[in-house]
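All protein chains but one are shown at their positions in the complex.
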Amino acid sequence: MKTLFCDKPLKYDGTQLRPHFIYQEFKILGDALVAFEGPADVALDHMVDLEDVEKKAPIYSPRMLHFLGEWFSDNFEWGILLQHHLVAEFYEILLESGVSSLSRRGNDVYFQDRKLNVSICTRSPVSVLVHVGINIETEGTPIPTSGLNELGVRPAVFAKQVLERFERDYNIWKTARVKVLPR
Amino acid sequence: MKTLFCDKPLKYDGTQLRPHFIYQEFKILGDALVAFEGPADVALDHMVDLEDVEKKAPIYSPRMLHFLGEWFSDNFEWGILLQHHLVAEFYEILLESGVSSLSRRGNDVYFQDRKLNVSICTRSPVSVLVHVGINIETEGTPIPTSGLNELGVRPAVFAKQVLERFERDYNIWKTARVKVLPR
Amino acid sequence: MKTLFCDKPLKYDGTQLRPHFIYQEFKILGDALVAFEGPADVALDHMVDLEDVEKKAPIYSPRMLHFLGEWFSDNFEWGILLQHHLVAEFYEILLESGVSSLSRRGNDVYFQDRKLNVSICTRSPVSVLVHVGINIETEGTPIPTSGLNELGVRPAVFAKQVLERFERDYNIWKTARVKVLPR
Amino acid sequence: MKTLFCDKPLKYDGTQLRPHFIYQEFKILGDALVAFEGPADVALDHMVDLEDVEKKAPIYSPRMLHFLGEWFSDNFEWGILLQHHLVAEFYEILLESGVSSLSRRGNDVYFQDRKLNVSICTRSPVSVLVHVGINIETEGTPIPTSGLNELGVRPAVFAKQVLERFERDYNIWKTARVKVLPR
Amino acid sequence: MKTLFCDKPLKYDGTQLRPHFIYQEFKILGDALVAFEGPADVALDHMVDLEDVEKKAPIYSPRMLHFLGEWFSDNFEWGILLQHHLVAEFYEILLESGVSSLSRRGNDVYFQDRKLNVSICTRSPVSVLVHVGINIETEGTPIPTSGLNELGVRPAVFAKQVLERFERDYNIWKTARVKVLPR
Partner (left out) sequence: MKTLFCDKPLKYDGTQLRPHFIYQEFKILGDALVAFEGPADVALDHMVDLEDVEKKAPIYSPRMLHFLGEWFSDNFEWGILLQHHLVAEFYEILLESGVSSLSRRGNDVYFQDRKLNVSICTRSPVSVLVHVGINIETEGTPIPTSGLNELGVRPAVFAKQVLERFERDYNIWKTARVKVLPR
């Protein structure tokens, strides 16, 4: 898989979570995880989490660090674990860097009980798609939130750490598939 | 899935990593993750990691906290991510509890550059199987290691934390599969 | 999986055979089989059986007992067998209760050579979907039909018997997957 | 798939439930369901149902009607439903023919609360395998049983009815896969 | 699978590459490969190859020999190899018949460095779909091309050779699945 941090801001409105968007926007063909900054404004119409639709909980943030991944696999469960891992990994990096008052409940990370991120995994007819958005700024968010600015974390540096760690782990998983005797 | 901490010690020699062992030993039918303490002594003959076999690196520890999981799935990749998650989760719990000088490289966790754990995922004709062993004591290990005793972590309490968190996350993944619109 | 008999009537026009309808209508998340009564009126545009579309054979019944199932699986063949099983099961229950002059040809059950039911299985990007509709009343149906009223079978009682038996068998199949040695 | 009734008796000791046995014994290549008569004597060592092994419940019958099926599929769940369908189908045929005092609990059929059959589905590295054995005679069986002789059912005629109906339904399932619009 | 050469010309505009088109047009239910002649005119809107869309390279030919295949499988990779095989096979037949100055680069066959064909494989929710179009005439094609007329190959005869060989090989692959011991 390939990873890319793109320093050109891009607004996330939910339509980016579609097959081949990464190819069309970033010219990367194949499994990829990209990161970029930009506002998030996802209307209910574009949301794929039906529990959130039911609760009428749209997504808004003035500025987020976005991670968008596409893997050309039919394995939805695998995509769900990649989503989880991406969240667990950025949480782990924050813990390692000494930020306190953090907690994780499933795929939601909190700072002082204020939510840091959103995330979702869905599938298309050709791929699994993952979006993780971490607040940078939080003005106007519909629920109590925190963001990377409040934590004193620089988004671009942090993004590259996450991408690098994800790719490193990803290669380990690929190797794990081919080096083990069956039972 | 079900989880169980068994306080009866059990030696791990590699033959436990087989289909239906959990049913035969613990009478749990179906997907399960169990934990128990005991020595680890896996001869090359019983090792499934071919890179370790190639390096002639057998596994020995006088006392480990063992996690043994079986999921009745044909999805090897999914098992590999469950293995990874189990490691990432116990690492995360140690970080949260304030242990310093920890690092993770893939599925290996280190304290002051000494290795805390082993882990593997393999498959059987009916399931994927995961073993994660975390040193409690370290006397006589073939490489520089650390253990839960040195970290001041009580194995049984820690085991239950890990099992509980894994099960909680597992249920979230199951729900994620059924509540999302496709793209 | 969960089962539910809903005593509020609901018209079936074919659009109910879509992913997450059961969640949206009945608030059940995950694998489920629900039953309800109501008319059936499926125009050719909403039919998914291409042989019926080719024959221009729309579905109409003034009142049916409907079973609607969704399983979040990619296994289309499995859904087809669940459809078959649901039909075979309601046929079996009628046989056991002593109704005579019944016969089954594939997924169609007949009373005195008049058709009792329709059924279909299709797939969505996230699930397999099953509909089985059994006539209660038959006035105005486009082909010779019989219905539960003519058989003297009370729909709600019958529906609950079918749901209960299906769920019981379903759990047996789930156990069968995890308790058998491979060959 | 092909079906065959072989009128040469054959003892079933559990080792027949293996990949390619049907090819080796009956020269049928590919998906097949065969039936034959013969004693059944399966020692615990050759049993694949771990719950029965746990209960130390070996299989014995002086004379059974055996159905042995192999489908070259990786879809274990599908095999489990084929096993179920084979049982449900022979039960249905008995009900249709007017035998009373019959009941079915999962994959076990009873006459006056005495067990008529055994059944199992397992998988091999290349296929799913199904065995259904219906008692003809019952002398010496380890539990209370009934058999086709007591029911006044002629095994060879009955076997052919079951094979014919199974094959007819099987072809319907194959067609169902290719004639339906997705949702 | 079934094969058919249809001698009624049919224009290919890309919309034929859809599930069940072969059933709707040719009344063949199930896995099938059909061939027919006709112009090709695929606007960018109907193209599925994103690299070609990116290059703005639409498909046009005044007359092509078209092969259109549908297999009701979820195995996209398998469809891709069937596409490849169909191309390799027509190339092989041309080589065997003594045509010189031919070469193959992936799924493109060239005569004197002018392109003979287009091909694609995509998937639908129920099937994999393959189109291979071989130029018969070449007037007005957007790139340098050759065609069967220039090679002195009669399209109908050639089409039947390709269909026959493909079907023969297909049956061999089906047998290969069921006659081999696992390792």
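All chains are identified by letter, namely A, B, C, D and E, in their written order; residue positions are counted from 1 within each chain.
Rule of thumb we're sticking to: a contact is a pair of C-beta atoms (placed from the backbone, for glycine too) under 8 Å apart; a residue touches a chain by one contact, two chains touch by 3 or more.
Quick caveat, the model's predicted, so the values are computed rather than measured.
Considering the intact complex, the chain excluded from display touches A, B, D, E.
Checked against the full complex, the one of E:V34, E:L68 or E:C121 touching the unshown chain is E:C121.
Of the listed positions D:L65, D:V126 or D:V180, the one in contact with the omitted chain in the full complex is D:V126. Panel shows chain E; residues 17-19, 47-51, 75-78, 80-85, 88-89, 91-92, 95-96, 102-104, 106-107, 120-125, 129, 168-169, 172-173, 176-177, 179-183 of it touch the chain omitted from the view. Remark: the residues of chain D touching the chain excluded from display are 20, 23-24, 29, 74, 125-126. By the touch criterion stated above, the residues of chain B touching the omitted chain are 50-51, 74, 76, 123-125.
Assume only the chains that are shown with their structure count from here on.
Contact with chain B and chain D alike is made by C. Averaged C-alpha coordinates put the centre of chain A at 50 Å from the centre of chain D.
Within chain B, the positions touching two or more other chains are listed as 19-20, 23, 29, 124-126, 177, 179-182.
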